[in-house]
Each structure stands twice: as C-alpha cells, then as structure tokens.
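A single protein chain has been omitted from the complex, and every remaining protein chain is retained in its original position.
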Amino acid sequence: MDWKSSITKVEPNHLITKGYRQQDLIGNIPFPHVVYLLIKGELPSKSHGKMMDAILTSCIDHGVTSPSPMAARVVASGGVPLPSAVAAGILSIGDAHGGAIEKGARFMQNGVKRMTDEGCSIEEMAKKLVAESREKHQRILGFGHRVHSEDPRTVRLFALADELKIAGNHIHLAKAIEKELDESLGKKLPINVDGAIAAVISDMNLDWRLGKAFFLLGRVAGLTAQVYEEQTRFKPMRKMFSVNCEYDGPEERDVKKMSDE
Amino acid sequence: MDWKSSITKVEPNHLITKGYRQQDLIGNIPFPHVVYLLIKGELPSKSHGKMMDAILTSCIDHGVTSPSPMAARVVASGGVPLPSAVAAGILSIGDAHGGAIEKGARFMQNGVKRMTDEGCSIEEMAKKLVAESREKHQRILGFGHRVHSEDPRTVRLFALADELKIAGNHIHLAKAIEKELDESLGKKLPINVDGAIAAVISDMNLDWRLGKAFFLLGRVAGLTAQVYEEQTRFKPMRKMFSVNCEYDGPEERDVKKMSDE
Amino acid sequence: MDWKSSITKVEPNHLITKGYRQQDLIGNIPFPHVVYLLIKGELPSKSHGKMMDAILTSCIDHGVTSPSPMAARVVASGGVPLPSAVAAGILSIGDAHGGAIEKGARFMQNGVKRMTDEGCSIEEMAKKLVAESREKHQRILGFGHRVHSEDPRTVRLFALADELKIAGNHIHLAKAIEKELDESLGKKLPINVDGAIAAVISDMNLDWRLGKAFFLLGRVAGLTAQVYEEQTRFKPMRKMFSVNCEYDGPEERDVKKMSDE
Partner (left out) sequence: MDWKSSITKVEPNHLITKGYRQQDLIGNIPFPHVVYLLIKGELPSKSHGKMMDAILTSCIDHGVTSPSPMAARVVASGGVPLPSAVAAGILSIGDAHGGAIEKGARFMQNGVKRMTDEGCSIEEMAKKLVAESREKHQRILGFGHRVHSEDPRTVRLFALADELKIAGNHIHLAKAIEKELDESLGKKLPINVDGAIAAVISDMNLDWRLGKAFFLLGRVAGLTAQVYEEQTRFKPMRKMFSVNCEYDGPEERDVKKMSDE
C-alpha cells in the first residue's frame, strides 16, 4: 500500500521536485528544462534544454484538420469547460497521430544498436532496414507527409541538432534511410516532424516510450488556443462540417415484436 | 460552413502560426513565449515571457494526492496508453481544482474596476470585498491552503512580478485582501498559488477565462511524469489505496420478479 | 478519510448492489431497471422501468454529424483504443449537447411548482413562461430542432408516457409551452428529444441534475457502434472533412530575436 515517488516531496511551505525547491525553479529554470527534469530526474545541459524547448514548439499546431485540434473543437462545441475539450484532443494522440515518434525512435535505436552488433556502416544499415521493410510490406514510420515534401520543422530541428552538437548516429541513420527510400523506391518520403523528433530524442538518449509524451506536451499549447478560439469566436453546436454521409445499412424495415415479451 | 482561424496557416513546406514561420519560432523563441503568442496573438515582452514561464513552472506538481495526479495514476493502472492517463488528470481540473485562478482573476479584475468606479483606495476596496463576502457567507477564492501557511510558489511569483515590474493593482489588491482577512477574521488565509496566478495574470492583462488553461499547461508536465513513473515503477492494477468504505445502502434483500415479465 | 457508499458491498463471493445480490439482478432484472436502481436506490415499477428503457433507446444515435459521434470518430482515427474514443464522445456532452435535458427539466419542475404557488393553470403558466423568456431574450431549452419539425422520438416518448400513465403536469406543461410558442411567436418550435426527456423524467420524479447522465447512458451505445465502425471500415488518419478554413491571423512576419536572449 505504501507508495514511493521520486517526483515531489510536499511539506508545509516547502516543495521539493526532483531535489530542487520549486521556488528555485520558478522563473530561474526555463519551463522546457523543468519538463526535462521531471522526465529524466536531472536538469539538462544548456544544449539539451534548448533542444527540448525546440521539440515542444515543433509540436504546437498544424492547423485545424488534424485529429487533435478537430476533436478538441468538436468537443468544445458541445458547450463544455476548456479542460474537457483539451483532454479530448489529447485522447486522439495515438499510434496513428503522434505515434510515429515512439515507434520511430524504437526503430532507429534498434537500427543503431544493430550497426554495432552487425558491424556495418550507417549507409549499409539504412539499405538493410529499407530492404527488410519492403520485404515485410511495412512502412517505416516517420517518413512521408500528406502536405509537405520538405517539412520545415524537420529542417529546423536537424539544423539545431547540428548547431547544438546533439546530432549523432540516430539522426544520421534517419537521413540515410530517407536517401535510401528515395533511391530504392524512387519516391520521395521525406522525414516528417514525428520522424525528426524520433531521431533527435534518440540522440539525446531519451526513452522512446515517452514518444507520445513529447508530442502531447507541445501540442497541448495549440489545443488550448484552438479551444479558446472555438469558445470565443463561434457559437456552441455550430454546423462545423458538411459531411456527405451515405447510409448503407439495412433497408428500412418493420420491427417484429418477439412473441412472448 | 466555412471556418476562419487565426492560429495556423498550412501550405506545402510552409507553416505560419500567428504570423510567424514555425521554423523561425522553433529554438529561437522560448516555448512559454510561444504559449503566450498562441493565446494573445503577439509575442510577449521579455518580462511578460519570463512571467509566463514562471507561471507554468509554478503549476507543475504538488505531490501525488491532488486530484489530477491521482486520477492520472489510477487510470494508468488500468493498463492504458500514456495520453489516456494524462487526459484523465486534465479532466479533474475543475471549479474546485485549479478553478480558483479563473474565478479569482475575475473577482480581482472586478475589484480593481470598482476601485475606479467607486473612487476608493486598494485598502478600502479590500475591506469592502471581505465584508461583502462575509455577509454573503462566500469564500474569496484563491486564499488558504490545506498544507501551506505561506505558499513558497506565491512568494516566488510575487517577488518575480515585482522584479519584472509587472506587479500592479491586482497583486496589491490580493495582498490587501490577505491582510484584511487576517485582521477582520483573525485567521490567516494566505494567498495560495491559484490566487497568486489569478493576480499575476490580471496584472498581465490576460483573459480570466483562461484561468484553468494556465494551470493545465503547467500541470501537464507533472502529469506526464506521474504517469511515466506509474507505468515504469509499478504493476498495472496494483492496490493503490486502503479505502475504508462502509456500505450504507439498503440491507440485503431478495429480488421479487415482476409478475408478468 | 472513511468513506460511505450506498452502491455496492464487496465481500468474498458476495456482491450486494443497492441491497440486491448481483447474481439475482443478472438476467432477472432488465438492465434499464438496474440503471434506475443504481440512481434511485430502488427498483422501478414496471411502467417506470419500461419508460427508462425507452429513454435510453431514444438517445442512442442521431447520425455522424452531432458532436458526440464526430468527436468519437475523429479520436478513433488517431489510432487509439475504443474506450478512449468513446470517452471523447462522452466529453462533448455539455450545456449545448444533451444539456437541455438538465436545464429543461429544472425549468419545467420550477414551472409546475409555480403553478401551485401562483395558483394558475397549465395554460396560464405556459403563457407566463413564454412571455418571461421573450422579455429576457432567453430561449426556452428543449424546443426546436435543426432537422425535425416533429421529432419522431418525442412523439413516441409522449405516447408511451400516456400509455404507461406516467404523463403528468410536466409533460402537459411542455406541450402547452410548445403551443404557446407557436401562437405568440408565430413559429413552430417543436419539443425536441431533449425537451421530451426533460418532461418525462420530471413526471417520473427523477433528479434534474442527472439530465446529462440519461443522455450519456443511451448515447454510449451509439458511440460504441460509431467507433467500432470507424475502426473496422476505415483507415486511421483518413481525411475526414474538407474544411475550408481561411487563415485570418497576422500577416507573415519575421521573428525579431530579443536583444539579450
């Protein structure tokens, strides 16, 4: 029954989080560094802190049409408090929405590990991984985007990772896979923002199981703005979409009352 | 049917949020400033940005026993993905948990407005407000804490607001109310972190309707850590509490089948 | 710290809910009667049980375009487990979606109470209420529908309430208000399903604070079907809507880096 927790110690007039007094963190340590502290247990180096900040901003928003803002706005239109609508947006973060960070990071971490185990170069590993995925008819997660042929967030995250000397084998492998996909498949499947974050957090030695968490922590800012805009600019229950939905269920029919009910 | 949104413009390889290219924001503008931008439409001054950062950190976590981490951990113990558990924590942010920011800010903004309308000083206004609340047997929200007699987060937020020259009539009124509560009621009801944030955002000219949002945006970091800890340190369905629950419903009885069913 | 609960007593091999052994309820008492039992503490009469059953079915589904199924399907498209998507649908049940049951029931219960207090007939009360709402420019909740001029669910619920001898002052008042709205405003604002349920639960002496609960308890069946259909017929992240969204935020602009950051 007794719990243990390494997060916060609560005593009268005294709050310790991961060893630090909260009043020492507030206004002295940038919030994204505090996020890193909460997850890793230690404050980040300056470069890792800056990278964490960049990751959060890269996830904030991608317009109204992705599942998370859409869900948040639809729920807001029911006339509910802001947290309920933001929570609905967060619920849509799943294997298909933001989920490529988690799976992509695991994939790349596994790839880098195999490079050592199998004694091969980054380019050779990329070739192997692409060949294997073609054989198994599986997509490599984190590549391709329905709108962007070169995602501006990826470009910026990778430039920053270079600048901050964070870029290592995982980012290099991601770039090699992108090149190999282009060459062997003949189609451009650029690294998308999920794939970029997957590679960056891998080079930062962060746990891939937190993949959805990083997306969530940045996205919640955009969701708050989306819900606030919905609540302040539009009426509840407004007609949001003209969905052209064809009914293809059973033909109209009569209920036959069951004999003895 | 046509929507308008002032948040993000999405074009191929080009993402504009509140006028700024996302690649220009990422890693150049601190995330808490981006949060401010998303809500207000403009980047904050350096002091307002720093204050926003401090507000977010002041909300991260207060141990496992408050409703939001408790809900998040209980839900995590059902064996669900991290976003579902974090969302459950967010759902608990309501009128009684984080809600004093919203109501407190509205109360103080109204108080400051009345100072001008009624031509009275901060101290006179504080006296009026405390007297009125006593008469109506209503608590003034944002004062008193079950653990702290002097909340270290309040102390730090107010010191920072002074340092950054943000502190104005709303913070002064909050302090005057605290003093008046002490003098007229004879009991210490110190400004808690909700009350402090309510006063600070009022002096920053932020919308009181976003009160729960500020709490949520900081708390989501702590909730992520709580869920991650639950998922990595404990087994699903662990016995979390020894709730001593007395059944006081009807005595055990027989079902009488209804005559003709 | 000690709890009291009147719902279920748990002992080894022995589960008592509201006094009844669960094994005696299972398969002997219809589920809608069990719902009534859970809320009221007593099993319903046969007619009240049948009416509760009818209320639940009247809330199941109204196509894909209302907020609850829309939110559920959007969230499902993120690739999440069924309960997360169903929960998102439930979150949209708010003041503007299903909320008219709660507010409508309170309104009608208050109206019926005033009939006695003010010694007036149902028709006189309806006239007063419509006049008052016109004066205050407030809509009477539970009247009017964007699709139906005569909601088939309302017709059926009221016919059943007559048949089961449940119909009383609240249903009569609802009908009188509908007539008065037509006569004094000259426009048809037919009682919608929310208004019908509000009147029926009032005549059943059920708590108006449970208004959203009745809607939720029936709607959850439709939401389950919606999510199941989305998960089995469509791919995750499918393009669900062509939202024509105009960006009307600030013009594209450059970030000016703050001097000393």
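Should a chain be cited, it is by its letter among A, B and C, assigned in written order, with residues numbered from 1 in that chain.
Convention: a contact is a pair of C-beta atoms (placed from the backbone, for glycine too) under 8 Å apart; a residue touches a chain by one contact, two chains touch by 3 or more.
Predicted, not measured: the structure shown is a model, and the values here were computed from it.
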Hidden partner interface residues of subunit C, rising order: 1, 3-15, 17, 21-23, 25-27, 29-32, 34-35, 38-39, 50-51, 53-54, 56-58, 60-65, 81-84, 86-88, 90-91, 93-94, 147-153, 155-157, 160, 209-210, 212-213, 216-218, 220-222, 224-226, 228-229, 231-233, 239-242
Residues from subunit A at the interface with the omitted partner, ascending: 1-9, 16-21, 24-25, 28-30, 41-43, 46, 49, 80-81, 83-84, 87, 91, 243-255, 257-258, 260-261
Contact footprint on subunit B, counting only the chain that is left out: 63-65, 67-68, 70-71, 74-75, 77-81, 84-85, 87-88, 91-99, 146, 236-237, 239-241, 243, 245
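Quick note on the criterion: only the chains that are shown with their structure count from here on.
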Classification of the subunit A:subunit B interface as same or different, half of numbers criterion: same
Whole-Å separation of chain centres (CA-atom averages), subunit B against subunit C: 29
Cα-centroid distance, subunit A relative to subunit B, in whole angstrom: 24
Shared-contact residues (touching 2 or more other chains) in subunit C: 80, 84, 87, 91, 243, 245
